[in-house]
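Every protein chain of the complex appears in place save one, which is left out.
Labels run A, B and C following the written order; every chain starts at residue 1.
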Amino acid sequence: MTTLNSIAGQLDGQAIELPSWAFGNSGTRFKVFATPGTPRTIQEKLADAAQVHGVTGLAPKVALHIPWDKVDDYSALREFAGDLGVALGTINSNTFQDDAYKFGSLTHADAAIRQQAIDHHFECIDIMHATGSQDLKIWLADGTNYPGQGDMRGRQDRLADSLEQIYARLGSEQRLVLEYKFFEPAFYHTDVPDWGTSYAQVAALGDKAMVCLDTGHHAPGTNIEFIVMQLLRLGKLGSFDFNSRFYADDDLIVGAADPFQLFRIMVEVVRGGGYGPANQDGSSPVAFMLDQCHNVEDKIPGQIRSVLNVQEMTARALLVDRAALDAAQTAGDVLGANGILMDAFYTDVRGDLAAWREGRGLPADPLAAYAASGYQAQIAADRVGGTQSSWGA
Amino acid sequence: MTTLNSIAGQLDGQAIELPSWAFGNSGTRFKVFATPGTPRTIQEKLADAAQVHGVTGLAPKVALHIPWDKVDDYSALREFAGDLGVALGTINSNTFQDDAYKFGSLTHADAAIRQQAIDHHFECIDIMHATGSQDLKIWLADGTNYPGQGDMRGRQDRLADSLEQIYARLGSEQRLVLEYKFFEPAFYHTDVPDWGTSYAQVAALGDKAMVCLDTGHHAPGTNIEFIVMQLLRLGKLGSFDFNSRFYADDDLIVGAADPFQLFRIMVEVVRGGGYGPANQDGSSPVAFMLDQCHNVEDKIPGQIRSVLNVQEMTARALLVDRAALDAAQTAGDVLGANGILMDAFYTDVRGDLAAWREGRGLPADPLAAYAASGYQAQIAADRVGGTQSSWGA
Amino acid sequence: MTTLNSIAGQLDGQAIELPSWAFGNSGTRFKVFATPGTPRTIQEKLADAAQVHGVTGLAPKVALHIPWDKVDDYSALREFAGDLGVALGTINSNTFQDDAYKFGSLTHADAAIRQQAIDHHFECIDIMHATGSQDLKIWLADGTNYPGQGDMRGRQDRLADSLEQIYARLGSEQRLVLEYKFFEPAFYHTDVPDWGTSYAQVAALGDKAMVCLDTGHHAPGTNIEFIVMQLLRLGKLGSFDFNSRFYADDDLIVGAADPFQLFRIMVEVVRGGGYGPANQDGSSPVAFMLDQCHNVEDKIPGQIRSVLNVQEMTARALLVDRAALDAAQTAGDVLGANGILMDAFYTDVRGDLAAWREGRGLPADPLAAYAASGYQAQIAADRVGGTQSSWGA
Partner (left out) sequence: MTTLNSIAGQLDGQAIELPSWAFGNSGTRFKVFATPGTPRTIQEKLADAAQVHGVTGLAPKVALHIPWDKVDDYSALREFAGDLGVALGTINSNTFQDDAYKFGSLTHADAAIRQQAIDHHFECIDIMHATGSQDLKIWLADGTNYPGQGDMRGRQDRLADSLEQIYARLGSEQRLVLEYKFFEPAFYHTDVPDWGTSYAQVAALGDKAMVCLDTGHHAPGTNIEFIVMQLLRLGKLGSFDFNSRFYADDDLIVGAADPFQLFRIMVEVVRGGGYGPANQDGSSPVAFMLDQCHNVEDKIPGQIRSVLNVQEMTARALLVDRAALDAAQTAGDVLGANGILMDAFYTDVRGDLAAWREGRGLPADPLAAYAASGYQAQIAADRVGGTQSSWGA
């Protein structure tokens, strides 16, 4: 089979965007546990994110969440990040924490509240110009809890209208990516519950509108790699929100719950042209992001573990002997074809990836390097007082 | 609230298509139980279907399955059905029982096998001309059981090409409806697993291609009425395959497993304009069909029960006080809006529907009338010898 | 079929316990919406609960949650409740919001933390003596998020030991009811995930230990009424936590998501002897409680709607013609037996129940009576300042 050596070059360009909120506290409706050293500001989140990039070389960008990461001067923030060796990435809007949005935002029946939500996205676009961000990511918490509570059809039509207004405001290099989610926080219906809805909505907007696939936002049993294949085929896979789950939207570390599924997803990404050199204009056709909650585990090591998991599975996916696989598939050799895939999956790439890192001046063992750095003890000591960041702020 | 009287007129046009195969034996991979009186021929199936229509007035059409219902002379069959008081309806193709289709049909990597499957659909279209059928329904069993077994992307592209060829053969009054299914008989991936895939495929074909929604073909927890809303909004809901389920594609009597879900589906059908007077050309915008298995219960009474369930839920859906509902929804009155919906659901329409039937010369109690007719004893006595129909023939 | 008249007497004793926390604010990890008039104290919660009982006659008890409802003088609280016309019911322990419990409580590997959790239950038992409560309900948030994080076997053994200590402290009239839950807040494993585990644990304790069945705590597709049947058969169904769900533990109004399921549950309760006159000692063999979140709907009306839903389904369950059902079941008459069940389900009992209420000096329409009472406006005006109750306090 293919050896890692032969694919090392393909690994070089890999970039996985970190979510700023992964460094803040998070939890469930039952409890949010605080931890020493948790950032109080976006600047501290960026500093933590830079640690992840520093030991892995995989995470050059940090996604922001508005209003959680609001600052007065985004140009200064951009420079601050640059000094840390990272860039500002996707801007995530938030229309789920204002009291006005109790019954919806971009879908709301009340024109004033809907306008408020649209205006929020205009503000996000303004921020994108300042931060140099390419993508505006929209995840809607809109939905209802009881049959009859809302008019699903009217809401869908209003959503289309709202998106159209937001889309019209985008700059020529900017994109809108629309995330879908099966359920939560709404428990009867969600206004963008599946890829089909997200696809139908963005297809109506135009070329700069794409779908965001969060790996934790599907019904039980859903074949996610099929959706990856389909969206790439339709030219509408804009970005990933990586995480993993056993039950609902658990937001666990990507690859932790079902590593084989992550492998299959990466195989389809590679197969469908979603991985590889950036477009001519420097943008990546598919943006790879994390979207996770480190409720009980350490946050910075959790992010390091996550980007390593993505890299390891990407390596395995690249190792698939495509020619042999095609031959076995065409021959109807079920076990043979499956065996070729499994051969790549079961290959232990960790040693070779450690060597790959060392060859690039990175630590062979990023988690050990981070642990040895003393950074965690430092921030625990330094970050005293203030309010630790969480989803609320 | 609205009274049944006020909606009686709206009930008059209701037509639910019966599947010929519901009258044959069916079962699971473990066992197919035979029953006395099971039809041996399509003519006997039509006779049974006519019984259902006779006591309910709700089932004027019978869908055929090719090759299970193949005959030499479809014009004669059409006349035969007409004499029984029913018409021939949707033609269902079958690409899952020929040995050639072990690894696919319209998606197959082998051009010859793919052509065989396309040709089968050409034959079905020819039959439609003879039977006067409007719809060609395609449910594909295509898929794979193991990761790597097939190239999902190549299969999807070949599917698009195959459908294009079939679509090009349609007559001007004919439609192609593409069904989707979550899983089974394939256990890793299905080539048309969700409404999004079916929608993307038919949208690429043209106005005469539509989606078929089988209520049993979704992942656990899927909000089916949302999909109904969305497909109606997109103008692509072609037909329903009604049945019900607790687990997988159980194919139980429609409304048996979750009557409230059937109600919500019918509410969205009405809301979205999917129910009502036929189009000018006589065709119905949405075709309502049953697709069920009566594994352990009596078949003809099972079909009677099914069409009555659909009628009863349609009546309840029509009873929803739409103006009051809109007002409550707009006001953000969650319990009020939900209460208006539930009020219609909990209304016992059975007495009024019995009266509705009597007013049209139908028996008040169709199941009792059928039981009293002696038909079951007659067919049990008459249909001796031959091979009882089942999915195999 | 049986008429409501004949079962009116059986409805008289029905009592559904209200959870004090249903009157406080609740929400998801994304947002908790506040509402005017939300109680700040347990006394105000009791006042709200008394409103529910006042208009329905169905809710004579209120369950407390410790420490959320801690007071200095429980005898005084008991008297306060009594003056409002309600009694204090089940005591719910809480071992999920103290920082010490991040990695478990009754299952914790650290003996000191485990003792803290045991001591908390001792305190709850002391409170029960003061409040006159019969049941100590234990719902454990214990579990892990990642494979390997904990030793599931060791945790189970420690749980058994902890429960044994708590059980030993119970008074002779007191019971321990152990709730199980499929997932959340733990996302890989839950220490009491299913009825089998709860049953095995309480069976090892003795007669005063029972299982609590929360209707929202099961895997998708689980046949809950089967579990009801089985636990009644094994003599171990201690109590219900009623609510409803479409996806996970949505905690919606009981009967809202799947009214037919609630009906089937009540049918098995009646069939298995779980409904009816209290035991000689005054205790009820099965305690019926609500455990819900009114995230977006009004709380007091939400509770009124809930107890009415339970009553309506109980009435329908009692209406099942058991003799006819037995005969049809024995005869293998599938459609006949199912039809008998559905006949009861589809019977509109609402008018008769309104009459039942009026005959007992209660308002025919409890929701309208509550709305007309002016109570909501009064508490919205009165309850200004202070901290609204929620899960945090």
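Just so it is clear, contacts are C-beta pairs under 8 Å (C-beta built on N, C-alpha and C of every residue); 3 or more make two chains touch, one makes a residue touch a chain.
If you're wondering where the values come from, they're calculated on a predicted model, not measured in any experiment.
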Worksheet item: Which residue from C:A76, C:L234 or C:A323 sits in contact with the chain not drawn here?
Response: C:L234
Response to the item:
Given B:D157, B:E184 or B:D207, the residue that touches the chain left out of view is B:E184
Worksheet item: Which residue from C:G13, C:G171 or C:G196 sits in contact with the chain not drawn here?
Response: C:G196
Worksheet entry | Touch criterion as defined above, residue of A:G85, A:G171 or A:G221 at the omitted chain | A:G221
Item to complete: Would you write out the residues of subunit A that touch the absent chain, in ascending order?
Response: 220-221, 223, 246-247, 256, 258-261, 296-298, 301-302, 305, 312, 334-335, 338-339, 345-348, 350, 367
Discussion item. To test your reading of the contact rule: which positions on subunit B touch the chain that is missing from view?
Written reply: 26-31, 33-34, 96-97, 99, 102-103, 141, 144-147, 149, 182-185, 187-188, 220, 245-248, 250, 252-253, 256-257, 295-297, 391
Fill in: Positions on subunit C contacted by the hidden chain, ascending
102-103, 109, 144-153, 156-157, 182-183, 188-190, 193-197, 199-200, 218-223, 225-227, 229-230, 232-234, 260, 264, 268, 271-272, 325-326, 328-330, 332, 334-335, 337-342
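As a working rule, only the chains that are shown with their structure count from here on.
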Worksheet item: What is the Cα-based rotation angle between copies subunit A and subunit C, on a 0 to 180° scale and rounded to a multiple of 5?
Response: 180
Practice prompt. Among the residues of subunit C, pick out those that touch two or more other chains and give their numbers.
Written response: 220, 246-247, 256, 296-297
